[in-house]
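With one protein chain held back, the other chains of the complex are shown just where they sit.
When the chains are written out, they are named A and B in that same order, and each has its own residue count from 1.
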Amino acid sequence: MRGAVLAIGIGIVTVVLVAIGTIWPIPSAIYFAGSGNGNVLRAPSAPEDAIQNLGIRIRLHQLPAAYNSLANKAEFTESDFDQDVTGFYTSLRTQATLESVDAQPLHQSDDQADMRVRFHWITVLGPYDDTRDIQVVRNGNRWQVDWPLVRRPSVPAQVIPVNYLRWDVIYSGSTDEWGSQNVAGPNVRIVDMRPVNRAEGVYVLGELLNNDVVPAWVDVRATLVGKDGNILGREDSFDMISHRLLPKQVTPFRIHFPNVDLSQVASIRMHPESILISASADPVVEILNQKYNVQPIASLTGQLSDQSGQTVNFAHVLSTFYDSNGNVVWVSDRYIGRALLPQSPVDFTVAVPEDLARKISSERTIVATYSPKGVEL
Amino acid sequence: MSLVRCLLLAGSALVASPFLLAQSLSMNLPARVAAGSAFSVPTSGSGPGTLTIVGPGQALRRNVQLGSAVALAAGVLYNAGEYVAILSDGSDSQIGLFEVTAAQQPSTLSFLAEPSRLPVDLQNGISGTVYLFDVYHNLIVSPMPVSFDLSASSGPSQTRTVTTRYGVGWTRMNSAPKEGSAHFVAHAGDVSSTRVIDEVPGDPCNLSMTATPDGVKAKLQTAPVRDCSGNPVPDGTVVTFTASYNGMQSTVDVPLKKDIAQVEMPVPHGATISVASGVVAGNQIRWSGQ
Partner (left out) sequence: MKLPLKSYDTNQQLFFAYHYLHDWWNPWNVKWFTGFSQTTYPPLPQQWTAILAHIVGLQYAYMLVQFVAILLLAVGMYRFAAIWVNERAASFASLAVVLLGSESFLIYNAGQLATTWEAALYVLALPYLYEWLRYGGWRPFVKAVVLFAATCSAHDVIIIFGTAFFTFPLIALAIMEREQGEEKTTGGAVVARAVAVAIIAAAAIAIVLLPYWIDLFRYPVTQTPIPHASRANYLLTPFWGTNYFLIPWGALMLALPFIVWRGAHVRRLVPLMLGFWACFLVGLGGTTPVALWLLHRAFYVLTFERVAYWAELLSLPILGLLCSELVARFRMKAVVPLVVLAAITCGLPIAWANYQPTNSINLDVGPVAEWLNRGGHDNYRYFTLGFGNNISRLSIETNANTVDGEWYSDRRLPELMKYGGGSLDNSKYFVPGGLDALRAILHHADRYGLKWVFVHDPWYDPLLHFAGWRQVDQLEYGAIQVWSKEAVPPAHPMVFGVKPPAWQGIMWGILPVGSSILAFLLVFIPDKRRQIGASEDVGATDETIVPERMAS
């Protein structure tokens, strides 16, 4: 009898412990179940629950279940929904992992709620947010999301003539005689440079010009020298620069030295690097309707429009901000989540530190692009 | 006597010291011979002996009949530098030094021309450096005349003649006012070497554009872009169009194609359109939609 009690007790305790671990999962379980807010689906008895449940399903790539949970699924196909969530073409979005979803109610009645939903994605190029206004409707005693579908952009059938302008480089071979001529590297020049002291450390801001007639692959390294002659740090611009520069093109750069104060710095040695590369002059991307906003959040907004016939899969917006004297006060950037299709504008927003917002008088923006070889539409 | 010679002599003397007391042997070495040339070494004494010659990268040993001249054929000694000769008959020896110099006839020249590409009309922008070598790849250190000739596709060519010092001759040249490939030739004796210098246009000059309506957009187009010498700026050079309006602006970087840059962009009425390339600014247009 005691044995039976013990065995049954062990069984019950085991079941209870598993139930506890499932209903209130520990952090590591949440991480593997989809991270962020966890993946424990709740009864959608409130608009927030419906949003979170949708986020969990997207995070776990359970897109059919996510689609079936929508109130307006009859208005579009599951494929439309999949493509809206994961991106229509190879882009940052197709490689992104949804980390968390934050829902903020804008308006709510008994049967309907308007939510501002921030989807926080993690990508190989860093995190980025996608905010959508979503309506949640009540069906009986459960709430369902009315998904604001962004349809696949329709590019009108057209022929865009492209006379492929590109440079190819042939370097001298290793078997050539000593002293034989080789092609010279591109002539690049730093046209502006300014160190800025901030709480996160010292930033070296500036602009680099390709002063040559050939395309260049560029980078800028900077060395901070202390007052005692010691090297305080040596860093490069990493991705805060457009590494590919066509002739007479200018790129901003920003180099960050964490844990250094400008008062420690006696001098800064700049090392612009450049090498000659094979390159194409395409694509051409227009940056339209750039508007600098001080309020409510300091930012630069605008649109990117691909003027070429090819799809730009990855785009990186780099903005230089100047004060009224034309001095560079900040360089900021933003990766674009979606691919740029020909003639189809895509919105962008570049954030600016609030403390610099009032100092900014003008800006200049460029776009760096990358399209993997062999990517088809 | 150079330090090297002293050291060689001292070293050789040390090696041959057991025999130095006997002086019946002798040989008559030339002080200087050209690399690869034939020469003979008269000897005195009698009976068989050996002649050993040691130099930079070379060593040879010959059995000789003492009292007669030892002939060294052409091409036997070819590396320029100091050589040591040791004549020995087994019980006695004689040592001597001589120098092998590079042949006076250049066979190859290494020509370093920098840069491979530069803007037009640049004073002393091109440098040429020549190293002269004989047929055995010895650097010819004796002074030699070298001429440099820079001929552009248009305009007169430039010629300079210099004399090498310690085997090296160099000069500086100006780039031509017109763009194109220039042939940079170095001559020395019967040999020459050619390099190609790309003389490329400089910064755009008098950059200007026009704007015409094209549906809802404005078609912006530059005049053919040229530098201050009138050379067309190469295709691919980026021209930036900027339209500013109501606190907003639109920009686009457009590469030149066939000397002009053109783009269609939405520009509202009243906008100011400007054009620039690198650090060179062009004209501005107030867009009225016409």
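Basically, a residue touches a chain if its C-beta (ideal position, glycine included) is under 8 Å from a C-beta of that chain, and two chains touch if they have at least 3 such contacts.
This one's a predicted model, so the numbers in the text were calculated from it and none came from an experiment.
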Can you pull out the displayed chains that the omitted chain is in contact with? A
Contacting the left-out chain in the complete assembly, out of A:Arg138, A:His316 or A:Arg338: A:His316
For the chain that's not shown, point to the residue among A:Arg118, A:Arg194, A:Arg221 or A:Lys359 touching it. A:Arg221
Positions on subunit A where the hidden chain makes contact: 1, 3-4, 6-7, 10-11, 14, 17-18, 20-22, 24-26, 28-29, 31-33, 35, 39-40, 92, 95, 97, 99, 122-127, 217, 219, 221, 234-239, 241, 243, 271, 273, 275, 277, 313-314, 316, 335, 368, 370, 372
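By definition in this document, only the chains that are shown with their structure count from here on.
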Approximate Å spacing (C-alpha centroids) for the pair subunit A, subunit B: 48
Can you tell me which positions in subunit A touch subunit B when the two form their complex? 163, 165, 167, 177-179, 181-184, 191, 209-215, 246-250, 281, 284-292, 302, 307, 364-366
So in the complex, the part of subunit B that touches subunit A is made up of which residues? 110-117, 131, 195-196, 200-201, 203-204, 233-239, 247-255, 257, 263-266, 277-280
